[in-house]
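A single protein chain has been omitted; all remaining protein chains appear in their positions.
Showing subunit A:
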Amino acid sequence: MDISLKNVEYRYQVDTPFERLAIKDVSIDIPAGTFLAIIGHTGSGKSTVLQHLNALLKPTGGEVVLGDKVITADKKQKNLKEVRQRVGIVFQFPEHQLFEETVEKDICFGPMNFGVSEKEAKIRAREAIAHVGLSEEILEKSPFDLSGGQMRRVAIAGVLAMNPDVIVLDEPTAGLDPRGRKEIMDMFSDLHKQRKLSTILVTHSMEDASRYADKIVIMHSGQVYRTGTPLEIFSNPEELIKMGLDVPEVVKFQQKLERAFQRKFSKTCLTIEEITEEISSFLKRGDVQ
């Protein structure tokens, strides 16, 4: 499903003294199969953009195109269920949304709301639980008896079981340990590759953005500041640092190296593998003493 935002504007609490412009003039194209990362500071409007992606918020200006549905400020929308089934959102701290008696029931809850039979939902629950790296025994347990990390995985499984075409992730690894972070991100990356699932990742982590995304959007005070591939975005680290945003460790390392040896590398490296190669080719040429 292709998604596109055209000059979207959103104001919170219109007509009250608390009225606040959250995002303005935001245009983002997300063709099916993209892995997009949205980066920005707290309060830059990332989460607001995210909620437009399955019509949880209706823009107060501009239009949001979700597949064949166009959502604008003044059009009454009926039947958003189809859109909501096709775009799954994993909210920040999704473990807070668990409520059923057993893990299995909770995972089945989403699919069954969208009209899937109980039998089919249970099959999907089994698949989803394996996907998130948990054993099937857990299905019979109460979600409130699990550890925080397990709860997070169960909640993610609940969204995956809806079989969405697009998955939207709001800081899916916040508060997890480094190993958990990597496992979860690798899982989403695999899903993206296997099922051609469009993935939209909202994150603070430059590492994750540069490692997994094909395209990065940087938000700044409610507007799109810059769009590009990770290479385009991070080849100009000074600018990002000036805006108070972090850059991946590898990029920082390369910057320091270049400064220390007064040399420019042939390209900006985004992964440890790339930079290792660059350094060894430098060493081979005997350029650096």
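FYI, a residue touches a chain if its C-beta (ideal position, glycine included) is under 8 Å from a C-beta of that chain, and two chains touch if they have at least 3 such contacts; residues count from 1.
What we mean here is this: contacts and distances are computed from a predicted model.
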item: "Energy-coupling factor transporter transmembrane protein EcfT", "Ferrous iron transport protein A", "YojF family protein" or "Peptidase M75" - which is the UniProt name of the missing chain; value: "Energy-coupling factor transporter transmembrane protein EcfT"
item: Selected from A:R84, A:H192 or A:K215 as touching the chain missing from the view; value: A:R84
item: Option from A:Q13, A:S117, A:S221 or A:S281 whose C-beta touches the chain left out; value: A:Q13
item: Among A:F35, A:F109 or A:F188, the residue in touch with the chain that has been omitted; value: A:F109
item: On subunit A, residues whose C-beta touches the chain left out of the figure; value: 12-13, 15-18, 51, 54, 56, 81, 84-85, 87-89, 91, 94, 96-99, 109-110, 113-114, 144, 158-159, 162
